[in-house]
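Notes follow once the structure below has been shown.
Every protein chain of the complex appears in place save one, which is left out.
For subunit A:
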Amino acid sequence: MKILVVDDERDVEALFRQKFRKEIRNEGLELLFAFSGKEALEILEKNNPPQVASVFSDINMPGMSGLEMLDIIKDRFPQLRVNMISAYGDADNYRKAMRSGARGFYTKPVDFESLRREIGEILRS
């Protein structure tokens, strides 16, 4: 089961890999990382339908923002689950993300327990 994490901060990879170490080792979770919206779209477009079960994406990124990427993904792969993660826990971003079809909305600092529950759900489905 592949999950794509999109964030312009490279250390997000180390953080996620360590946080979900057990899931990666024992439950078949495979984490893919993209460090920009563009890179994320390239990964998704390698296969159609994409081999990714879910996307977790930062909103505030240089270049294409997470919300722009969300619109493109929803346009091309309407079935793909996309969750947004933002440091700006403001109502405006939340509304925009939800209107564009995001599945969930997480604010930083990320509550990893709820993230773990969500990923667990994806793994079991």
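In this section, a residue touches a chain if its C-beta (ideal position, glycine included) is under 8 Å from a C-beta of that chain, and two chains touch if they have at least 3 such contacts; residues count from 1.
By definition in this document, contacts and distances are computed from a predicted model.
Undergrad: Considering the UniProt annotation of the chain absent from this complex, which name among "ABC-2 family transporter protein", "Formate dehydrogenase H", "Branched-chain amino acid transport system ATP-binding protein" or "histidine kinase" applies?
TA: "histidine kinase"
Undergrad: So one chain is hidden, and I want to know which residue out of A:K2, A:K19 or A:R116 touches that hidden chain in the complete assembly.
TA: Only one listed residue reaches the unshown chain, and that is A:K19.
Undergrad: Write the list of subunit A residues that the hidden chain touches.
TA: That gives, for subunit A, the contact residues 9, 11, 14-15, 18-19, 87-88, 108-110, 112.
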